[in-house]
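A single protein chain has been removed from this complex, and every other one stays in its place.
Chain lettering (A and B) follows the sequence in which the chains are written, and residue indices restart at 1 in each chain.
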Amino acid sequence: MDQFFHRMGDGSAVQMTAKQIMADLVEGSEDAADRGKIPPLAKEEYDYLLDIFCSPHKFISVEPGREVILTYDAATLKIRRVGVHVDRIQALQIYEKIMGADTMELAHVDYSYKPVKPIATFEQPILEQALLATHIPLFYGAQPNLGLYSQPDGPFPNPSELMPMGKIKEAQESYEAALEDLVKDIVFVGSLMYESGADGINLDTAGAAGDADFLATLIATEKLKAKYPDICIEIGMAGEFVLGMHSQLTYKGERLAGMYAHQQVKMAEAAGATIFGPVSNTNTSKSAAWNLARAITFMKACGEIANIPIHPNMGMGVGGVTVNDQPPVDVVSRSSAAMTTLCRLDGL
Amino acid sequence: MAITHAHASGMGGMRVAGDLVARVQMARGMKLAQAKAYVAEKLAVDVSELTDPIVMTEVRTDLGLGVVTPLPGVPKGIEAKFNIARVLDIDINCVKRFRERTRF
Partner (left out) sequence: MIDEKILKTAKQTIVEQKKDPAVELVQKALSDGIDGMELLTEGFIPGINEVGDQFGRGTLFLPELVQAADVMKAVTDLINASLPSQDGPQEKGKLVIATVKGDVHDIGKCIVVSLMQANGYTVFDLGRDVDTERIVEVAIKEDVQVIGTSALLTTTMVRQKELEEALKSAGIRDKVRTIVGGAPVTARWAAKIGADAFAEDAQDGIAKVRELLGA
């Protein structure tokens, strides 16, 4: 039986037969369906995925006309992380003129709202200058990052220390107190950047510290939207389901813990977000086929129920992309094309 | 990785009309198909031409929407964004702020 070049979730090369690839596609999709209580992929969708995984071509793309908006988050720090020492406005110009970005984001190297707060007025002139010199829509963005509000980084007792000691109530109270401060910081920074002229505010990797982190993001979105009705807010998630670190927090009467993408997007809508960025995590021990079918199953369910545009996250280790600093072109192009072809999405 | 996405499924930014479709989505909350149709109508092109760099470079040059290779006298940066706001009939936050600050 013919063997096809394939990769695992960590990017390692393997050889697989078409039958093995198909079995992994079905298993990955059914895993997502089972977890999210959503439909698995249909036969023609499996067939399409099998076709692209068995294709001898290094690069796969969408059909003309099916292209989507490409949103870059944190690129002004990513370019410096790889040792290219350009300033941030130059970075934005490189991305808009050379990298094919449809939107960009100005971000501080300490990519969280809390550290930006005391230097926000130094960030504003850079944003204002960038807005004079660039053409494409420009977000200002950072992570909510609730973890920064607990000891030793912040004033509140550390729930990650309290919880394993069985101090559940104390941990929950700490989360509740911390999220109030986080909301204030997001609204403070978001307001200044919007008043400087940002085209949008990005709340990136929401829920990284669990349900309290996600709740703070939603409340901050609601407050910014009430303050500036025309503001564009993008909420990008940290993981495929909301970790129940507190577990009892609700928004609009719905328990946040355990929500998957198709449920999260309804919360983002209710808060007034303009764009939602759902996530599906890559399992490094499973094949690319398993991961991509699984990711598409989650994103498809989200896209079908969303009333606002969705931009699934397709960076390293999410959306079927392998966990590796340099994700291979073969697997990224297949993930990119398949996600865009099979899901009702509005951007990446 | 970014380049791979741009080539595999991205609209293409200001080489074409990617930034314009994104602007409409952000300003009006439109889903992708609706945003593409809106921009195509405003630019008087077919939806399929929104990702054609030959057509879009001409359109962008003619309308002063900003192009990758700027020629002398062609609108750039905020100048181009004034034109984008007018042509697409949308508010652009920094254009509004520019007017306020310059009392233009």
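Just so it is clear, a contact is a pair of C-beta atoms (placed from the backbone, for glycine too) under 8 Å apart; a residue touches a chain by one contact, two chains touch by 3 or more.
Predicted, not measured: the structure shown is a model, and the values here were computed from it.
Put simply, the hidden chain is in touch with A once you look at the whole complex.
Residue-wise, the contact with the chain that is not shown comes from A:S247, picked out of A:S247, A:T274, A:N313 or A:T341.
Residue in contact with the omitted chain (choice from A:S55, A:N158 or A:S191): A:N158. Among A:Q172, A:T221 or A:T297, only A:Q172 touches the chain left out of the display.
Residues of chain A that touch the chain left out of the display are 9-12, 35, 147, 153, 158-161, 163-164, 166, 168, 171-172, 208-211, 241-248, 257-260, 283-285, 316-317, 323-325.
In this text, only the chains that are shown with their structure count from here on.
One inter-chain figure worth recording: chain A and chain B are separated by 24 Å, centre to centre, where each centre is the mean of the chain's CA atoms.
Residues of chain A touching chain B in their complex: 59-62, 64-72, 75, 95-97, 99-103, 128, 131-138, 194-200, 230, 232, 274-275, 308-309, 314-316, 321, 326-327, 329, 332-333, 336-337, 339-340, 345-348. Those residues of chain B lying in contact with chain A across their complex are 1-15, 18-19, 21-23, 25-27, 29-32, 35, 47-48, 51, 65-66, 68, 76-78, 80-81, 84, 91-94, 96-98.
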